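All protein chains of the complex are present and in place, except for one that has been dropped.
Right after this comes chain A.
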Amino acid sequence: MVKKKPHASLRGKKPVNAAKSAKKTPVSRNPSHITNRLKRSEMYGKYLQQKRQEKKQSRIQRVKEAEALGDDKNGIKKAVPRTLDNTREVEPTMVLQDPEVAADEAEDEFARYFHSETPPKVLVTTRPRPSQRLFFFIADLQRLIPKLHFYPRKSFSLKEICQFAANREFTHVMVLSENAKHCNGMTISHIGAGGEMLGPTAYFKVSNVVTSQNIPNHGASTNHIPELNLHGFGTRLGHRVGRLLGSLFPHDAEFQGRQVVTFHNQRDYLFVRHHRYVFEEKKNIKKAPSECTTPEASQDEQQPLGIKDRVKARLQELGPRFTLKLRWIQSGTFDTQFGEYEWMHKRKEMDTTRRRFHL
């Protein structure tokens, strides 16, 4: 038999042991292109192994570099992870110390509360025939918001309730809606003591409600007026919502009570928390001079520690813990039939990317 000549493309190439070469060549690319199942799974295992190796190597490298630099804090580059908050889409409505915006806010419906000209008086009610669990939440809310008054809904319409509230000089009306014994919605309407500035109405979706009884190591709140912490409200819409929530509270806080209510906005979710804080001072711990590595370090130790290092705040959670998400804001009082919406969340149009946040 004539020995078959190898194919022209193999000319000049020596036969190679495939098994040996596979160990040497690194699997650089995800082997999903291999159609043979056995081979593919084998290559994938090697690929993962190799990735772990690389990661380990880079970590060892980083540690070495950090050691080499020593205490020089400028040299160490902290790897900042890329998060949704970091890579948020630039929103043109972000407020960046604008005198126009400041003038607008100085005149809006909530300015009176922030200047303590009018004390807020909030009315809370529910949907008709609420469940028993909602009352625990309302009791918690009464500890959260000073000057909160509960009225049973009976079967009045919301417009009537707003009218009654205006008659009795309430400034805000809050309506809780629920489904299957869980509170799922909150409408806050500013009625401004029957004045002309009939402010906006905002509807929030409520989730993750935890009453104070269910919080481990919770504290008991007193009726001191808490401090207010509105954090993370960046855009014009955020300012508006923040001011609406802030106007629920009187603005002459009693620091003796050491209570603080936080509305923290992150990625359009508002986290509401109620804490009692206490400041504790750390005593100045001195290191023995022999342990100091550099003369500068020893000098640092002997100087008193800065405020940040010395004084720490410890928090004890009181009151309810819940999350709000803004659904819409209407200008004017609650009027879904004929109202004009200042902002309405339209999911398909607005949530085009994961990096876009409105508040």
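Assorted remarks:
The rule is short, and it goes like this: contacts are C-beta pairs under 8 Å (C-beta built on N, C-alpha and C of every residue); 3 or more make two chains touch, one makes a residue touch a chain; residues count from 1.
Here is the rule we go by: contacts and distances are computed from a predicted model.
Considering only "Ribosome biogenesis protein NSA1", "TWO-COMPONENT RESPONSE REGULATOR ARR9-LIKE", "Sorting nexin-1" or "Phosphatidate cytidylyltransferase", the record for the omitted chain gives "Ribosome biogenesis protein NSA1", by its UniProt protein name. Residue A:Glu100 is the one among A:Glu67, A:Glu100, A:Glu117 or A:Glu280 that touches the chain missing from this view.
Even with one chain removed from view, chain A keeps its contact list with that chain: residues 92-93, 98, 100-101, 103-104, 107, 194, 236, 329, 331, 337-344, 346, 349-350.
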